[in-house]
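Here the complex is missing one protein chain, while the rest keep their positions.
After this line comes chain A, so read on.
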Amino acid sequence: MNAEDPAAAFRIEAGELLEQVEQGLLDLGHSLADMDLINAVFRGLHTLKGSGAMFGFDALAAFTHHCETAFDRVRKGQVPATAELVAVILSAQDHMRALVEGDAPDADGEAILARLQHALESASGAEPPVAEPGADRQGWRLFFRLPADAMANGTNPLMLLDELRDLGEAHIVARTDEIPPLPDLVATQCHIGWDVTLIGDISREDIEDVFIFVMDDMTLELEPLGDETSDDTAEADSCAVATSPVADTPQAGAPSSAAAASAAKAGESVRVPAERLDELMDRVGELVIAQSRLSQLAHDGDDLVLRSVSEEIERLANELRDTMMVVRMVPVASLFSRFRRLVHDLANDTGKQIALVTEGESTEVDKTVIERLFDPLVHIIRNSCDHGLETAAERAAAGKPETGTVRLSAHQASGEVLITIRDDGRGIDRERVRAKADANGLIQPGQVLSESELLSLIFHPGFSTAAQVTNLSGRGVGMDVVKRTIESLRGSIDVASTEGEGSTITLRIPLTLAIIQGLLVRVGNGSYVIPLAAVEECIELSLEEDFRSRGRSLINLRDRLVPFLRLRELFATGTKPDTHQKIVIVAIGNERVGLVVDQIIGNHQTVIKSLSAFHSGIATFSGATILGDGNVALILDVGQLVAMGQSVDTEEKIHAVG
C-alpha cells in the first residue's frame, strides 16, 4: 500500500469497521434488546458513512446512510431490533464491502434497501413507535461553522445537514454573511455557517456525533430549546434566524468525549503496511547473520575488547529480533471472528442448527501465518458443517442436542500453535472412505491400512465422500489444498474421528516463518539445521550399536522402539561415519524418529531463506540459512523426515511379521 494513497487507507479502515459491524450484528442476532450492541452497530455504520464521504466513496456513504438511519431509529426506541432487520443489515454490509471495492451492482443495493424498508415497516408493526403528541417539545438551537478547509479535506457539509435532519424536525438556515466577494474567495474553503433549530428527543451526543470528524476545529454553539419551544414553530424559527445565539456552550477546541476517545485510541497504535514489517524482518535477519559472523570472528581471535563488543551486539540483536517477532504477532481472534459469519451463513444454507465456539483467541501468531490460514480453515469448517454435522432431526434421533457445535480453538505449545477444529457430528465414515479410495484406485483392494493412513486418504487430491456436490463442499478440491497450504507453512495436519461422536482436525503451525531456533548438526562435510522445537533429546550411537542395528533401523529408547534414519546415507555424502555418531530424536505429535548425524555443533539462530523454485520440490528440506562463516546450511523438514521414518518403521514391522 502506498502510504500516500488515502483511498487504500480507507479501504483498510472500512474493512475493519465492517468487521466490527458484522460482529455486532451477529451478537445482536442472539440478544436483540442489547442496547450496547445496537449503539455499537450504529456507531460503526455512522463512522463508515462519514469516512466514506470524506474519502470520496459517495455511493457507499449514501447507501450506508439508509442503514444508519434504520439503526438510529432502533437505538432511539422508535422501532425494535428484529431478526429480519439484522439479517437485512448483514446483507447490506456485504453490499457495502462491494461498494468499498467499487464492484457493487446498483440493483443489489436497491433490492436491499427495499428489504430494509420492509423490515422497518414490519418492525414498526410489531411495536409501533412511541408517539407523544401531547408531550412538551424538546430540542436544541445551534449555530455551526465548519473549519475553512473542511470541504477540501473531503467533508461534505450537505451530508452533515442531512444527518441533522435525520435527528428530528429541523429548521436550517444558511448564514452567508461571511462569504467574501469573488476576487477574495478561495473557492474550496467553506465560509458558510448555519443556524439550526432541532426539535425532538435528541441528546447532545447525537448532535456531536454528526460533527465527530470535524469537531476539533469547528465552531459549534449549542443551547437547549427553552420553554419557548412549546410555542408555535414559526416563532421558534424566526427567533433562530433573527437572533445571534449566545455562545453559552461553545464547543470549539473542546472535543467531545467520543472524539477524545477516538483521538486517544489513534494515539495508541500506528498502522503500518505489512510489507514494511516484512522488510524490517529481512533486515533483522541479515543483522542476525552478520552478528553471527562477527561472533565467530571474535571467538576465533584473542581480542577481548572485540569479544565484549561482539557479545553486546549479540544481546542487542537478539532483543531486536524478539521485539520484531512480537511486533508481527497478532491474536488469532482476528482470524476466528471471521468465521462467525461463515457459520451463520452455513447454518442458514443447510437448515442445520450450528453453534460456533471459539477458545484461545488471545493466542498470538505471525501475521503472515494468520493470513494464510484463512482459506484452509474455511474449507475445514465448511466440511464440518456440511458433512460432519447432522440435521436437527438426525441429531435428536441419535440422542444428541439439536444444535451441532463446531469448536475452534488455539493454543501455543513449544514453538508451535495448535489450531483445532472439532465438531460433534457423525464422524468420518471409514467404510465410505475405504470404498471411495478403492474406487479411485488410491489403495489396493484388501490393503491393510492403519487408522491414521485410512483417515489421511481424505487429503488425497480429488477425494470426496460427499454423495452430492453442494455449493458448500463435496467437490473434492478442498482437503488436499488444505494439506498443501499447511505444509507450505511448515506445518502439519492431523485428523482424528470417532463415528457418531465427531471429528477433530488439528493444525500445527510454526509461530513464525522468519527466524527459528535451530540445532546445528554436521552430516559428512555438510551442515544442517534441525528446528529446535521438534528436538526431544540427543543420544549417542556407538559404533557397536550402529553395527548391531544394520538393516534394522530401530533403536530401543526406554523400552520403546524408535525408527531412525541415517542422514549420511539419505544424503549420500559418501563419507565414513564419525566414531561418536549422535541420534537426534525429533517428534511431530506422537510420532518420533531418530536422525543419525556425525556431530552436534550447537544452537543456532536460524534466519530462514526460501529455497529456489528449482529446489523447492526436495521434500527433505524446508529452507536454507547462512551460517556465521558465510556457508549455507540446509534446514531439515522434520515433518517429512518423521513421515519417512514412520513408513520405514511400518515396512520393517511388516517385514518382521512376514
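Points to keep in mind about this one:
In the analysis below, a contact is a pair of C-beta atoms (placed from the backbone, for glycine too) under 8 Å apart; a residue touches a chain by one contact, two chains touch by 3 or more; residues count from 1.
FYI, contacts and distances are computed from a predicted model.
Here one chain is missing from view; checked against "ABC transporter ATP-binding protein", "Sulfite reductase, dissimilatory-type alpha subunit", "Peptide/nickel transport system permease protein" or "STAS domain-containing protein", UniProt names that protein "STAS domain-containing protein". Looking at A:Leu161, A:Val378 or A:Ala496, the residue that reaches the missing chain in the full complex is A:Leu161.
The chain not shown here is touched by just one of A:His191, A:Arg204 or A:Arg307, and that residue is A:His191.
The residue from A:Met151, A:Ala392 or A:Leu449 that touches the chain not shown here is A:Met151. Only one of A:Ile172, A:Leu306, A:Ala392 or A:Leu557 touches the chain withheld from this view, namely A:Ile172. Mapped onto chain A, the footprint of the missing chain covers residues 151-152, 156-158, 161-162, 171-174, 176, 179-185, 187-188, 190-192, 194, 196, 237-238, 241.
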